[in-house]
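Note that one protein chain is taken out, while the other chains of the complex remain in position.
Our next item is subunit A:
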Amino acid sequence: MDTDTISAISTPVGEGAIAIVRLSGPEAVARANKIFHGKELEQVASHTIHYGKLIDPKSNELVEEVMVSVMRAPKTFTREDIVEINCHGGLVSVNRVLELVLDSGVRLAEPGEFTKRAFLNGRIDLSQAEAVMDLIRAKTDRAMNVALKQMDGRLSQLIQQLRQQLLETVAQVEVNIDYPEYDDVEEMTNELMIENTKKVHQEIERLLQTAKQGKILREGLGTAIVGRPNVGKSSLMNALVHENKAIVTEVPGTTRDVIEEYVNVRGVPLRLIDTAGIRDTEDLVEKIGVERSRQVLQEADLILLVLNYGDELTEEDEKLFEAVQGMDVIVIVNKTDLPRKLDMDRLHEIAGEHTIVNTAIIEEEGIDQLETAISEIFFEGDLDTGDMTYVSNVRHVQLLNQAKEALEDAMRGMEEDMPIDIVQIDVRRTWELLGEIVGDSVSDSLLDQLFSQFCLGK
């Protein structure tokens, strides 16, 4: 049967305190052992669980403290060797663990693949075959759906552009090969190719570093809470943190260590920016100055703009609205338990398209609606999600990484002065990998490009 090793998160993400990353396949134990510091997993008895640390072999950094269970074939769910890594349930940490596992050379499982293997290896009863097929269908459809929705418009556009650049390069090489007698087509040389691929390589690297989705994956959705003093910013933050077990991280390197807190709101990882500022003074703008607050705003992917229901709109409020123009903003009208002084008509006018949520945070009212609003912004739709959203993101990152590696292989080939048609193998592979991210099928578009770009034939 299939002989490679696969991995995926096998618990609903963001819902439990503990998450499990599962590996299945002949290499499961060996791969896990590569990143696990504790007992030699290859030596331990089957069906035992072990405490230890996950260390990134590239940087030697500690990633997580984990419990790892080792279960050897055949008495496992898939009848293959299985390793389950139990880690913190937070989206950010479980994500990090999965990435580490994938980096060690394990393939990301297709939707429903564990069940498929269990079935194909005779673990699941024949009468359940239909259920298995249904599950594969459902999970795949959902994954595709989510993958599409999750694909940031700009990201997808950028990848399409990169693909087009590669395609033009590839097509030119193909023309040189298939129509060698055509002297009026410019000969694609390794030098030209290096130039073209370098640009694409830079873009992929940049994408990997800064693409919005990628950033969210690693860091959470940068969220800034803004508002005048005494509108309830810190109670809002405490409510979010309180409800959703926060992980506090120290970020060194600034004059005063900025504290960021991660919370999971219905599977959406929020990174609350400069929470210390809010905690200490209740007034970000006042304390760190306009410049700094601008910077905070710039860093943010999501703005929670808090207003006081019991107060009139001030010039300062209006200025805040101006400052966050064009960003993802949720307007929170807090303290609805007080008598209304806020001019709601005017608010709707300046809030424009932004979602407005009414809360009385101290009374614990409206927090549900706020969380719904946050998850809607993230998923751009009413999507009840779990691991899927998350997995498709990891998929994008993994594919981008593979594309980058393929392109680097190509560049190495060019440096070694390999013939252009050999180098082409890796350039084409890069193009195909990028295509997998945006869900484009492969082959035919190359020929289309060939015949639209060049005038060929006898």
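We adopt the following convention: a contact is a pair of C-beta atoms (placed from the backbone, for glycine too) under 8 Å apart; a residue touches a chain by one contact, two chains touch by 3 or more; residues count from 1.
What we mean here is this: contacts and distances are computed from a predicted model.
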Task: Absent chain [UniProt protein name; select from "ABC-type polar-amino-acid transporter", "tRNA uridine 5-carboxymethylaminomethyl modification enzyme MnmG", "Glutamate transport system permease protein" or "PadR family transcriptional regulator"] - done: "tRNA uridine 5-carboxymethylaminomethyl modification enzyme MnmG"
- [ ] Please pick, from A:42, A:178 or A:316, the residue that touches the omitted chain in the full complex.
- [x] A:178
- [ ] Just name the one of A:112, A:232 or A:366 that touches the chain not displayed here.
- [x] A:112
- [ ] Could you please point out the subunit A residues that touch the chain left off the display?
- [x] 2, 110-113, 116, 119-120, 122, 126, 129-130, 132-134, 136-137, 140-141, 174, 176-184, 416-422, 425, 443, 446-447, 450-451, 455-458
